[in-house]
Every structure is written in C-alpha cells, then in structure tokens.
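The complex appears here minus one protein chain, its other protein chains still in place.
Moving on, here comes chain A:
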Amino acid sequence: MAFDEMTEGGGGVRAPYEKIAQWLETVPREQLQQRRLEAELFFRRGGITFAVYGDAQGEERIIPYDIVPRVLARAEWEHLARGLEQRVRTLNLYLADVYGAQNAMRAGIVPPDLVWQNPAYRPEMAGIEVPHGVYVHIGGIDVVRVDADDFYVLEDNARTPSGVSYMLEGREISIRLMPELFGQHRVAPIENYANELLSSLRSVAPRNSAADPTVALLTPGQYNSAYYEHSFLADKMGVELVEGRDLLVKDEVVYMRTTEGPKRVDVIYRRVDDEFIDPLTFRPDSGLGVPGLFAAYAAGNVTLANAIGTGAADDKVIYSYIPELIRFYLGEEPILKNVPTWRCREPEALQYVLDHLAELVVKETHGSGGYGMLVGPHASSSEIETFRALLKANPEGYIAQPTLSLSTCPTFVESGIAPRHVDLRPFVLSGSDGVRIVPGGLTRVAMRDGSLVVNSSQGGGLKDTWVIE
C-alpha cells in the first residue's frame, strides 16, 4: 500500500492536509469539474502546450492540470531543500572533476570508462575553466517520497531541465480558481523564481564583463517543444529571447544584434543542446547554434548556463555513484536517499536483473522522458522478453531498480477524488553566491489508477505544490 500524503493510507488526515481534506469533503463535484475546465482553458489560451516526441503529427497537447494542490509542511521542505543543495553541489564538483583533476576516478570511486566513454561527456570541455566553477546553474532534481520521512532522488537533470513554467503557471491558476482555499493557507511564494534565476545568472557573469552584465536566453526556436517556456522565462526575467542567428561572435566576444547595433552578451541561458550550440566545434550541420561561441566560452568571455557537457553527471549509471560522491567531495552523509540501482554493465548485476525482470523497473542509461523503460510488475510477458533480449545485447545501456511505492496524493479524476502517484521536480539554482531554491517545484501526477509513470509525454499531469507554514 502506497503512502498517501493526505491520509497515510488510513482514515486520518495528516496535519498539512487538514484544510484540503475539509475542502474536498464540502466542495461540490460540479464545482471541481468546472474549475478543472477553467484551468484547461487557461492553459489552452496561454498556448501552454508541449509536443510529444515521436508523435507523427507532432501534435501539441495540453497537460492535464489537477486542481487539488499537493502540500508539503515547511519542515519537510527544509529537509528536502538541504538534501537538494547537497546533491547539486556534488553534481557541480563532479563535473569540475571530470573536466579537470579527475580525483574521483583516481580514487576508484567512478570507473574511468564511465567518464571517457560517456556519450554526454564532451572532451572539448576538458581543461576549460568555467566562470566561477559553476556547471549546473539550473538543476531539476526529481524526487519521490515513500513514507512520512524518506525522500528518494529518482533522477538528476543537469542538462536543460524544463517544466518550471508549468510550476509558475500552476500557481497562478490555483490562486485564480481557488482563492478561498489558497487564502486559508500560508503558502510560501514561488513567484520570485524568475528574479532568483536572473540574480543567479548575473552572479556567474565572466569576471571581465561589465558591472551590469547582459543576460540572454538562447532558444532553438518556436518548433522546440519547450519554446513556450523559453519565451515565458525570457519575458519574466526581462531579458532578450534570442535564436542562434541573433548572436554573433567577434574576436571571441559574443554580441547580440539590436536595433542600436551589436550589444555584448555576458551570460547565455541556453536551451539549445550541446551538440547544436556551435557548428565550428560540435555538429557542423547545426543551424541552431552560434559559430565561434565555444571559442568565446573557452576564452572566458561568456558564461553558458548550463555549462557544456553537464550530461556527464546526470545519466542513470552516474546517478548510482552520487551518494559515494557526496561523501567523497563533501565528507557528508547523503541527506536524500538513492534508489538502489543495478548497473547491468556489471555481470552479476545483469544476472540478477535478468532473473527478476518481473519485479524491477529497467531504464535506459541515457534515456529520459519515461521512454524506453520497462515497469516489470505492469509489463506483459512479451514486453519482458523484449527487454531481456535488449539487456543481453547491450547491458551497458541499462540499469534496473526496484519498483518504489511512490506516494499518492488526492487527485480529481473521472470517479471523483482518488489517490494518484506523484513525484516532484524542484528547480535548484546555483550561482557564484550560493544555491537558491524556491519552495516547492513541479509536482507531476500519474493520472491513471495505479500508474507510476508521471512523465507528461506518457499522459502524466501537473499539480501546484504548496509549501505551507
């Protein structure tokens, strides 16, 4: 039986949910239905959609928004936030290490081939000093809880984690549609996220830039599935939203074309993937990048957030080494737990996984978005056999984990209010002046009964997340 964050699975109500429980008992179903439709309309009008990769029509979908907020008590959040900060500090130290001194490899903590053969490792970054030593300026750390005390990190996202616009829009919707309920709680604000992001980005400007550094957001363009978020964040921060063709590099300095002529850019919040960011260093066929950007970066004249090559820290095999890396770099015990992970590249682990496929979750080492995974307990025998063959053919490509009993939260579905599994993606900002985390994050909810897959590409929905005093 999964831990329910409102009822604990029993008849009682946990303290943070007292008022929500009362509200759910009294609010008419028609009113909930009405508000859900209004929320959907809000998303549709705002153009807040996402494209599903692999969908032949490239159809834009509305993400289901559940109007019942997910609640965390302040003390729970404080514990979680400390763990997140510890985690992201470690990711940054690990990246500085793999592109620098290689201490963790020398100490035998991470096998060297996991660095050198990692497809997300960018050899071009070796020896480059990134401004202020920060690699992961924006980290999205996916966490789940299994009981009243324990949070597990499910996945680190150190490349270009998205979803923060949903977090912010979700808050706006709950304030607008449920002002009474919102007013009954002292909900920690998240509206300052864009300001915190901007402060964080400005703090990592190159040391040789002007006192008032210029930040720009680089997007692949309107055909990117997260374009809405790019324009949303640029707008909220009050910075230019640019595409590759809007930037140019002259003598290793990056400029943005403006009506008043070229203007130097100091910090680029880039939402263009590594491989596409500079055709003179990475893929030569990329039209999304800026020729010479990497040279400007190597010269220390511009900050890229996130740094190039951060994917070397966030795949699912490296994930399994993070607790050890926390001890190694910080000399601290991990605050958040790691899901036990079988690395199929290790023969004994592979054998165990093959013998227990029906009980385990198997994931691609470099996969994301809930694609290419096997949830053993919910899989048909033919799906299991397909994975058995995949694992035998390419054990390095997979890891396996036990199925976690993700916590559930009350959710408004066809049948009324019912528990549904949730996770949480808080956004962790790292600047030269420390770590900033707005309280909460993006709660994703598996709308189908019993489903553990919360990814929006797989039909997952969203909830507003309230950290309350």
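Heads up, the rule we're going with is that a residue touches a chain if its C-beta (ideal position, glycine included) is under 8 Å from a C-beta of that chain, and two chains touch if they have at least 3 such contacts; residues count from 1.
Everything that follows uses one rule, which is that contacts and distances are computed from a predicted model.
Chain not shown in the complex: UniProt lists it as "Transglutaminase family protein", one of "UDP-glucose 4-epimerase", "Transglutaminase family protein", "Gluconate 2-dehydrogenase cytochrome c subunit" or "ABC transporter permease". Across the entire complex, the residue among A:Q31, A:Q117 or A:T386 in touch with the chain not shown is A:Q117. In the complete assembly, the contact with the undisplayed chain comes from A:L248, out of A:A21, A:A73 or A:L248. Residue A:I128 is the one among A:I109, A:I128 or A:I335 that touches the chain missing from this view.
Touch with the chain that is not drawn comes from one residue among A:A2, A:M256, A:A299 or A:I384, which is A:A299.
Along chain A, the points of touch with the absent chain fall at residues 112-113, 116-117, 123-128, 248-252, 279-281, 284-285, 291-292, 295, 298-299.
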